[in-house]
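The next block holds one structure in the form of structure tokens; read it before the comments.
All protein chains of the complex are present and in place, except for one that has been dropped.
Just so it is clear, A, B and C label the chains in written order, and each chain counts residues from 1 on its own.
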Amino acid sequence: MTGHHRKTSVAALSAALAMSFAVGTAKAEDTIKVGILHSLSGTMAISETTLKDAMLMLIEEQNKKGGVLGKKLEAVVVDPASDWPLFAEKARELIEKDKVAAVFGCWTSVSRKSVLPVFEELNGLLFYPVQYEGEESQRNVFYTGAAPNQQAVPAVDYLMDVEGVERWVLAGTDYVYPRTTNKILEAYLQSKGVAPEDIMINYTPFGHSDWQTIVADIKTFGSAGKKTAVVSTINGDANVPFYKELANQGIKAEDIPVVAFSVGEEELAGLDTAPLVGHLAAWNYFQSVDTDANAEFIDAWHAFIGDESRVTNDPMEAHFIGFNMWVEAVEKAGTTDPDAVIDSIVGVSVPNLTGGYSAMMPNHHITKPVLIGEIQEDGQFEVVWETSGLVVGDEWSDYLPDSRPLIADWRAPMSCGNFNTETGKCGGKGVD
Amino acid sequence: MRLAGPLTFAVAIILSLAGVAHSQEKPLREIVNSFAEARNFNQTEEIVAELGATGDPAVVPVLRALSEGDLHVRKSDNQVFIVSGRGKTLTIIDPLTGEMVGEEGKRALSKIRVNNGLRRLIRDTIGGLALGSPDPAARLRAARTLISNPDASSLPAIEAALEKETDPEVAAGMMRARAAAILVSERPDAEKSEAITAVAAISTQDALSLLLGFRGQATGELREQVDRAIARVERVQSYWAMAQNVWYGLSLGSVLLLAAIGLAITFGVMGVINMAHGEMVMIGAYVTFVVQEIIRTSAPWLFDWSLAIALPLAFLTAGAIGYALERGIIRFLYGRPLETLLATWGVSLILQQAVRTIFGPTNREVGSPSWMSGAFEIGQLTITWNRLYIVLFALAVFAVLLFVLNRTSFGLQMRAVTQNRRMAAAMGIRTPRVDAMTFALGSGVAGLAGVALSQIDNVSPNLGQGYIIDSFMVVVFGGVGNLWGTFVGALTLGIANKFLEPYAGAVLGKILVLVFIILFIQKRPRGLFALKGRAVEA
Amino acid sequence: MISGYLARNGLEGRIIATIVLILAAGVAVPVSNLVLDPSHPLHVPTYIVALLGKYLTYALLALALDLVWGFCGILSLGHGAFFALGGYAMGMYLMRQIGTRGVYGNPVMPDFMVFLNWKELPWYWHGFDQFWFAMVMVALVPGMLAFVFGWFAFRSRVTGVYLSIITQAMTYALMLAFFRNDMGFGGNNGLTDFKDILGFDVQADTTRAALFAASAVALAIGVIITARITGSHFGKLMIASRDAESRTRFLGYRPEMVKLFAFTVSAVMAGVAGALYVPQVGIINPGEFAPANSIEVVVWTAVGGRGTIIGPIIGALLVNGGKSWFTGVLPEFWLFALGGLFVFVTLFLPKGIVGTLQDHIGRRREKRQAEKAEEAEAASAAEPTPVGAE
Partner (left out) sequence: MVERAGTILYLDGVSVAFDGFKAIQNLSFVLKRGEMRAIIGPNGAGKTTMMDIVTGKTRPDEGDVYFNGTIDLTRHDEADIATLGIGRKFQKPTVFESLTVADNLSLALAAPRDVFSVLFARESSGRARRIDEILEIVRLGHRREHVAANLSHGQKQWLEIGMLLAQDPKLLLVDEPVAGMTDAETEETARLLREIAATHSVVVVEHDMHFVRELDVKVTCLHEGSVLSEGSLDHVSSDKRVIEVYLGR
């Protein structure tokens, strides 16, 4: 019996090996490899799998257009399995073993933090497509998602100006993005004259599923006679039970609107949105945006994934922008060499899907419009407000005391991610 | 713009109460059709105000449709219609007569956009119109709205309505609305003093915030009176808060009970550490999703029955998987409980990934039937229907299981096998079959839990993971081998969690509960309801 | 030379061979990485060094678990907690070493404290700027936790499944606690962005090589400690209390003390493994406390063969190697493979790979012995001696 098993397992092993070799031999020498570092299993698969598919689609389309520098692109997909140290390991594997020209990946801040030293050490390129807390600018990383000033601050402005909100609940999951965003918002709101007692801050653990008490607290807080809104940085899975409880306890958008920064089309797909109509989200892209570029993108996506009901979302657009920027920068530099790309990509401007152009700034953040959308019954958002122009991603928030004097500029003479304008010195590594 | 709301609202009320027929200056239909010209929210707002000013109840369906996003403009002729239906073609309905006009492609129509401000205005306008409604229930609702959103300018309208009111209950509601409005008005102190008493008698959160708001401007005797009233309302509120916490605790406890009760059978009775228990719950939730999906596409009228249909299917599906699991893996591992842990952990990974492969990694939408949506109030206790049904469902499942275990021959066989396998076998009980059926029962119950949990949580491949540790805690805390222990354990932990949460926060509360369980197990290593006796130690 | 020393100290040949092999790898891999040209067929790329270094720390963790589970019968589902605590102690040292090179250039406080507006370093962070202090904590914190936890649990005679589940509760509670930003350990992001260790750049190839060698040495020491404990009279007592706890009591032993000792030693080993893990992967965060991680350690040990010394090491290397390989080659299917492996091993290799092999060899020897015994028995039956007649 043992012998039999050994035989079958050897067969399975050799089959798998053969497969990997088959993939290996298919790799011609004249391709450019692009790494995709998104979790396909574990807790983050829920969000990241879509981004892997989006990247595969973009690469396929680029190859149809003839590739880059006359070479075909080849995707290298790995699964860091929502395991943060594994992200670092896989990043190292991609750069060192597979020799990819650039990596598109990560979702959570901690996964980005985990791979940062690897990209720095091996001089790789990472395009990070998700809204995040800011307070970072790294030479090897391009932040194509929103910084807090490209999402949170405009959303609060909207609520204050248009909805007349005077009392604020800042509800978030207890991790660094909500903590930082709420710190920024708290400082921002106070600078706008909101009294501290009109701000309630609440943190919950990841995957929190029993929202009864907190929703009741919000209701109580909101019945103080002042117009109240909830700014939600609640993450991932915790949103569905939160919104369900909200709907069931009868909190309507016209009473206490909730504006979320982590809830997009993908998240709404798992929800009955009828009771949530009117609640808000702030993003830089919505699937419902009516432009030709977007219609084309959605059609391509549906064709690629073979499912008309699949939605598009903001991080997908971020990858779309980031990928196109990388392609243009490589074409401009004439090489995929990271140093050359880092130099050539600043200033590159590509069309986004909302009818304008996004440009890579010297701080490795990009310019984006900010849109506020209301949740509709069909699970889409309807844009109710947008910034008049593009907003530049602000890596160092002006509302946090220690980051106020810092700026980042990765162009030649300065080339620094945390230049202190008060001391006139680059605060971290680099020029001393 | 913020001023416009209450003002037009008041006008609307006065007009409607005066029984003025809609203004003849402009026919209603013309105003309705002018929505087609609105270029932004402000213009839409003006039209709503205009409609409200007509005081004609016929505008109510139009406004309601606008608020719900069902008011569309036909692009070809700028006519405004109410639409219904989903998909590419929509049924169009005349906004004023309510007659079906025909069908129109989605692309030929454009939706009149609304935002929260508009929805608020529409709600207030409809509310005002309703104060003169022939339906007493509608009048009462309108009065309640006015208590929550008091406005001095509506005072004359309320008083006018009050004079005509014949229904005593509605009249009481209007008295309160009047008192609330007086507090924010410029009326003399004597009236305000009366109003304070009336508002304090309401004792709700709204009343409290009204009084707190008034406190700032009150002086002298009024100030003292309002302070007393506030203290009184706060006291009442704290009692209700206590009751509310108990309810939250029961509701959380019932969720824990549902999640754990299947485990109480597989783990508690059979001694199998089933780490795939959470995945059985997940499968139940996915069965619900599939049922709803089929109903949505082929029999939408059955939607309210979807959960009832899903229940037996979830039980059978999860039960069948449990049966297969027992026959295929677990039966080889009896007597090695810690190894069942490893094998079932492997099974849980496989099931998770299988569901991820079949249904995709994202959350799937499971809707709530209408009878499970919303909430009702007992006094100031807000009880959401879905939580109430889950509590009842958990109790029912528990009762049925108790019955099965204690009153049926299968239950007797099960207990016999658990207590003395060899003896049971010698008496002719087919122990392997009983094992498999017991495991299937435990898994099936987990599937039932999945149907219920689909109503409050994500339906995603990770669903089960969130409950597995809690379930084990409940079973171990309650005492293995005892369903009552699981029952008491679940409710105790639920209530403890909810009483800790307001003071310690959600995370610390949970940590404290875990530490408490760890310490408790030291004190009573076999749980709350341990079977005492000369337990034969191996 | 080493083997001679070990042999003099009463270790089995197989164990000695293992130790020599580990130490040889500890020398060969770094040397090949540093000395050989990258084009050389025997060159080990840095990424493999980092990977293998990580596996070695996992192997030490699995060995630590094996000491309590395989030899003492305590199935801890919370060993990841000790590993993580050791890791955090090391991480705190590494954070303090960043000094002014953090993004805000604050000489004392780590970045995450600066941007959350912490005014001063929390008291429990003091001392971690000293390497020796951090190393003491690496052993002391997991050891103390294990001691206190075990003191209560074993004295109350919490055993079997109950013990497993409360160890799981322990690591789960710690995970929730460390996720809290208010705890001052960086919340979900944990501790990262390390610069140097003892003045050496953590990213330098030489540092990596040294860390790899240190991990190999630590694992070898772990093997020696485990072998010495399990091979001694005490080891027999451990096995005795694993198989028939109450019987040892009636012989006058206190099995709870036996378990407590083993549990504490094991926790310290796990802590050391964690401390070596952190500088090699560059991050420590509360995810390490996740109950699933601890269960995975159990699986490595089970796959390799619990109750043996070599088993857990082989299990850890094999499963993690497989995981690295599968997540690269067949990312969508690795969970199927991992899950299938668990089921396969528990059903068909209940003693793990090494245990099964040992059984195989053991059975043959037993058979020979049994034959001999039968002969002897036949002989003794032939000429009966009165029992106790001396």
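Basically, a residue touches a chain if its C-beta (ideal position, glycine included) is under 8 Å from a C-beta of that chain, and two chains touch if they have at least 3 such contacts.
Fair warning: this is a prediction, and the values are worked out from it, not measured in the lab.
Visitor: Specify the residue from the set C:W118, C:F131, C:F200 or C:F261 that touches the hidden chain.
Guide: C:F261
Visitor: In the complete assembly, which of C:Y253, C:W325 or C:F344 touches the absent chain?
Guide: Considering the complete complex, C:Y253 is the one touching the chain left out.
Visitor: Where does subunit C touch the missing chain, residue by residue?
Guide: Touch set of subunit C with respect to the missing chain: 229, 232-234, 236-237, 239-240, 243-244, 246-254, 257-258, 260-261, 366, 369-370, 373, 376-377, 380, 386-388, 390.
Operating definition for what follows: only the chains that are shown with their structure count from here on.
Visitor: Make each chain a node and each touching pair an edge, then name the shape: line, ring, star, complete, other.
Guide: complete
Visitor: Between subunit A and subunit C, what is the separation of their C-alpha centroids in Å?
Guide: 36
Visitor: Out of subunit B, which residues touch more than one other chain, so two or more?
Guide: 353, 465, 507, 510
Visitor: If I count partner chains per residue in subunit A, which residues reach a count of at least 2?
Guide: 40-41, 174, 203, 205
Visitor: Can you name the residues of subunit B that touch subunit A in the complex?
Guide: Residues of subunit B touching subunit A: 2, 41, 68-69, 86, 113, 115-117, 119-120, 123, 148, 205-206, 208-210, 212-213, 244-245, 248, 251-252, 255, 353, 356, 360-368, 373-375, 382, 384-387, 455-462, 465-466, 497-498, 501-502, 505-507, 510.
Visitor: For a test of understanding, state which residues of subunit B touch subunit C in their complex under the given definition.
Guide: Residues in contact with subunit C: 267, 271, 273, 275, 329, 332-333, 336-343, 345-350, 352-354, 357, 465, 469, 472-473, 476, 480, 507-508, 510-511, 514-515, 517-519, 521-523, 525-526, 537-538.
Visitor: Which bits of subunit A are touching subunit B when the two form their complex?
Guide: 40-41, 43, 45-47, 49-50, 162-164, 174, 203-205, 207-210, 212-214, 216-217, 219-220, 223-225, 237, 240-241, 244-245, 247-250, 252-254, 257, 266-267, 269-272, 275, 277-278, 374, 376-379, 382, 384
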